[in-house]
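Comments concern the structure below.
Note that this complex is displayed minus one protein chain, with the remaining chains in position.
Labels run A and B following the written order; every chain starts at residue 1.
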Amino acid sequence: MSEALVASQAPGTDTSVPGASGAHSFWRRLRAQRAALVAAVVVALLVLVALVAPLLTALEGQDPTTYHPSLIDSARGGVPVGSFGGMSAHHWLGVEPQTGRDLFARLVYGARVSLGVALAATVVQVVIGITIGVASALGSRWVDQLLSRVTDIIVAMPLMIMSLALLAIVPSSFPRPVLVTLVIGLIAWGNIAKIVRAQTLTLKGLDYVSAARLSGWGTWRIARRELLPGLAAPVITYAALLVPINISVEAALSFLGVGVKPPTPSWGQMLTAADVWYQAAPQYLLFPAGALFVTVLALTVLGDGVRTALDPRAASRLRVGAGRRRGAGSGPGKGADA
Amino acid sequence: MSDSPVTAPLVQVADLTVEFGGLRAVDGLSFELAEGGALGLVGESGSGKSTVASALLGLHRDTGARVGGSVLVAGTDVGRASDEELRRLRGAKAAMVFQDPLSSLDPYYAIGDQIAEVYRVHTRASRRAARARAVEVLDRVGIPDAARRSRSRPHEFSGGMRQRALIAMALACEPDLLIADEPTTALDVTVQAQILDLLHTLRQETGMGLLLVTHDVGVAAESVDEVLVMRDGKAVEHGSVATVLGAPGEEYTRDLLSAVPRVDVSRVSPAAPSEEVVIEAVGLRREFGRGRGRFAAVDDVSLTVRRGETLGVVGESGSGKTTLGRMLVGLLEPTAGEVRYEGGVRSGVGPAVQMVFQDPVSSLNPRRSVGESIADPLRARGERDERHIRHRVGELLARVGLDAEHYDRYPHEFSGGQRQRVGIARALAADPRVIVCDEPVSALDVTTQAQVVALLGELQRELGLALVFVAHDLAVVRQVSDRVAVMRGGRIVEYGPADEVYGAPQDPYTRQLLAAVPALDPVVAARRRSARKELTSA
Partner (left out) sequence: MSGFGGFVLRRGVGAVITLFAISVIIYVVFYATPGNVAQITCGPRCSPEQVHQVAQQLRLDDPLYLRYWHFLEGILVGQDYSTGTAVQHCSAPCLGLSYQSDQQVTELILAKLPVSLSLVLGAMVLWLVLGVGTGMLSAWRRGRLSERVLTGITLAGTATPVFVIGLVLMIVVCGELHLLPFPQYVAFTDDPEQWAWNLLLPWLSLALIEAATFARLTRASMLETLAEDHIRTFRAYGVGERSVIGRHALRGALAPVIALNANNFGSAVGGAVLTETLFGLPGIGQELVHAVAVVDLPVVVGMVLVIGFFVVIANAVADLMYAVADRRVVLA
C-alpha cells in the first residue's frame, strides 16, 4: 500500500469525504484564524447596528426621512450649513445635501437594507440552487439534461444587466427592497445549483450511499440522511461568498437609481450624488463608501475563514481560496465548481 | 562534490532520521548499496520506506521535514550538498521512478519533450540531440514506434506505457542508481510483470544500481538481490533475498511472510460441497455510454453460487468484475439477462444479498456513528426497539472482532481494517444469505488483509453464507475460493474449481495471468520470468 493512502486511513485523521468533521471542530478551526475572528466580530456589530437602528437613531434624536431645510444653504445650491457637512451634536454625521436628512440615521437604516437584501437574496439563491441541483443530480437523465441546460442559461445571464432591465418594468408600487431581493435571488442561483449538483453526484457515487440502498432504505430517506448533510459544507462555504457579492450588487443597482429608491435609505443610492458634493460635504461620500467597503471586506474575510474551517485540506492548498467578488457581477465563476 | 574512490558504495545511509512535525517517519536507519547492486525496501504502510527513497535525492529539503544522519549517494553528501550540487545529482546520477505514472508526468507536454528537457538540464545537449535521445530511450524501454509516440501526451498512453516512459526519463542521463518507489502498485498484474522484467533487463545491460521501494514482498523477490524489511521507520531485518524470505530471523518478517497469500496454495478448508444454488446469473449483460461510446462492461456472463461456498471472480482492471458484482446485489440493473435468487428472478436490492465494499474510507458515512450505519438494515426492516437495536449492533461488532461498546464512535476513529470490519457487520445486520465482496482487502496491508480474509472464512462456516469474492489479486482469490471465474473484457474466459483453474489453466489468458504473479522464491521467480518470455514470444 502506498504511503499516501496511509494518511487517509490512520485513525484520527480527516477522511477524504468532504465535510467529514463536526460542528465542534469547525468552530475550533474558525477561531484559530485571527483575521476571520476579527471579521466575524465586525459582521456581528454590523448586524447588531442594523437590528437596533431605530434605537440608535432615537438616541441621536433623529430619523432617516425628515427634511431639514433650515440646515441647507439653498443660496449655495443646497450644501449643508456648517463645517464638514453640518456635523453637530444633533446630527452626528451631518446632513444630506439638498434635503437636510440626517446622515447618521440614513447610514444605520441603510445597513438594514444592505444586509437585509443581501441575506434574503442569498437565502433565495440557496433554496433554488439546492432544489435545482439536487433534482438535477437525482432525477432521470432527461430531467438532468433539462435542468442543467436551464442552469447554464441562468449562469450566462449577466446579473447586473438583467436586474437593471427587470427592475425597469415592475410597477413602482411594488415594495422596492423586496423586489431587489427577488430579482437578485432569482437570477443568480446558477453557480450554487451547479455546485450542489456536482457534490450530489459525487456523494451519490460513494459506497456508503450504495450501502444505504442495500439496507433497504428508500430514495427520500437516503437523500435526507446520507446526501443532504454532505451538502452542508459546500453550500455554507458558497453562501458565505455570495453575501458580499449580493451587497455589492444591491449597492450598484441603487447607485444606478433602479434599486432601493428614496425615501428608503441605501448606501449605494447615497453615493449616487456624492461626486457632486464631495467638496462641500465630504462625509456624504466617505461614510457610505466606507460602510460598504468595511462590510464587504469583513464578509469576504469571514467567507474565506468559513471555507478554511470547513475544508482544511483544500484551504491548506489554497489558503486564501479562489474567491470571486466584484462591484457588480453575474455571480461567482466556474472556478468554484472545479 | 568530492572525488570518491571507485570502491565506495553507491549509497551509504548512516543513522538516517526524518521527522515531520512531531512524527518520526524514519528512525535511525543505516544501510549500504554497492555499485550495481539491487536493494528492496519492504514494509507495510507507515513503515517509512518511501520517506527513505525521497531522502536519497534530498527531496525533503525546504519541506519542513527534519532530516538527521548522513546520506551519501554516488559521492554526493545529500545533507550537506549545495542546491546546485543536489540538482546535479538528481536525474543525472540517481533517478527516481514514481508510483503513479499518470500524475507524475506533465499533462500538457509531449512525453518526448519532457524527457528531452530533463536530458538538456544535465547535458547541455542541443534541442535536436535531446529529442533524439528521448526517442532512443523510449525505444529502449519498449515503446513501439517511439519516434511517433514521443509526440503523444501522457493521457494518450496506457498505464503500463506511461510507466515505461517514466523509466525512459530515468534512463536518459544514464544514472548510476535507479530509485523506484512502488513502480508497479498502480498497474495490473500482467503489466506489472512486464515492468519488472524491463527493470531486470535494464539492470543487466547497464549495470546500474536499483533501490526498489515496495509493500509487495513478491515484487521485491522478483527484482532485487537484497531486502531490508522496515517497520515504524526502523530496519527489522536486512540480508539477501534468499535468507530473509527463505529463512527469516525476525518474528515480524515471519508474520509478514505468512500473511502473504500464495498463488500455489489452495484454500485451507474448502466448503463441504453443497448442491443448493443460492444465486445465479443467467446471460448477464450490462452496457454503459450512449451512441458511439456505447460498450458492454459485462457481456453474456452466466454463473452459479452455491450455499456455503466462495466463488472467486478474478480479473484485471476493466474486466467488468465490479459491474458484475453490482448487478448480483441489485445496485445495477442488467441490460440483458437476469439474476435469479433461489430460483426466482430478482430485481432491485433486498436484504438477502449484501455487499462489502472496497474502499474503507467511502463505504461509511463520515457523519454518522458506525452503530447507526450498522443499525440501518435493522431499522429499515421496521425494528423500533432502541434497546434491542443497540444490543444487536453490539453483538455484530463483537462478532467481527470489534469492541461491542463502539456504537457511538465515528468512522475516522477506526483504521482501514477496522472500518472494513464495520462494513462486514453492516452487511451481516441484514441477515443475508449471500455477500458479494468487491475487492474487500485490496486497500489493506497484507497482515490486515489476512485477518479480514480469515474473518470472512469464519463467518461463512458459521452462518452458511455464500460468498462472491471479487478481486484482482490472483493469490488472494486462490486463498479464499472454492471455485473461480476468470474475467476479461466483460466475459468469463475460464470458470471451474479453484484447483483446476490454478493448477491446470486451459485458457491462454489465465496462463498469462498466473505467469505474471510475482513469486516469493527467487528460483521460482526466475522460472516464471522465462515462462513469461515464452508466452510473449509464442
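The definition used in the following text is that contacts are C-beta pairs under 8 Å (C-beta built on N, C-alpha and C of every residue); 3 or more make two chains touch, one makes a residue touch a chain.
What you see is a predicted model; the values in this text were computed from it and never measured.
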item	value
Touching the absent chain when the full complex is considered, from A:166, A:228 or A:280	A:166
Sole residue of A:248, A:264, A:283 or A:308 that reaches the chain not shown, by the stated touch rule	A:248
Options B:118, B:355 or B:470, residue touching the unrepresented chain	B:118
Touching the absent chain when the full complex is considered, from A:52, A:201, A:232 or A:289	A:289
Sole residue of B:95, B:211, B:228 or B:356 that reaches the chain not shown, by the stated touch rule	B:95
Chain A residues touching the omitted chain (full complex)	149, 152-153, 155-162, 164-169, 171, 244, 248, 251-252, 255-258, 268, 271, 274-275, 278-279, 285, 289, 292-293, 296-297, 300-301, 317-331, 333-335, 338
Touching residues on chain B - with respect to the absent chain	57, 59, 86-92, 95-96, 98, 100, 103-109, 117-118, 121-122, 153, 155, 166, 169
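By our rule, only the chains that are shown with their structure count from here on.
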item	value
Whole-Å gap separating chain A and chain B, where each centre is the average of the chain's CA atoms	47
Chain B to chain A touching residues, read off their complex	44-46, 49-51, 99, 182, 185, 215, 326, 329-331, 349-351, 354-355, 357-368, 373, 376-377, 380-381, 411-416, 418, 423, 426-427, 429-430, 443-445
Of chain A, residues touching chain B in the complex	1-3, 5-6, 8-17, 19-20, 22, 206-208, 210-217, 225-226, 229-230
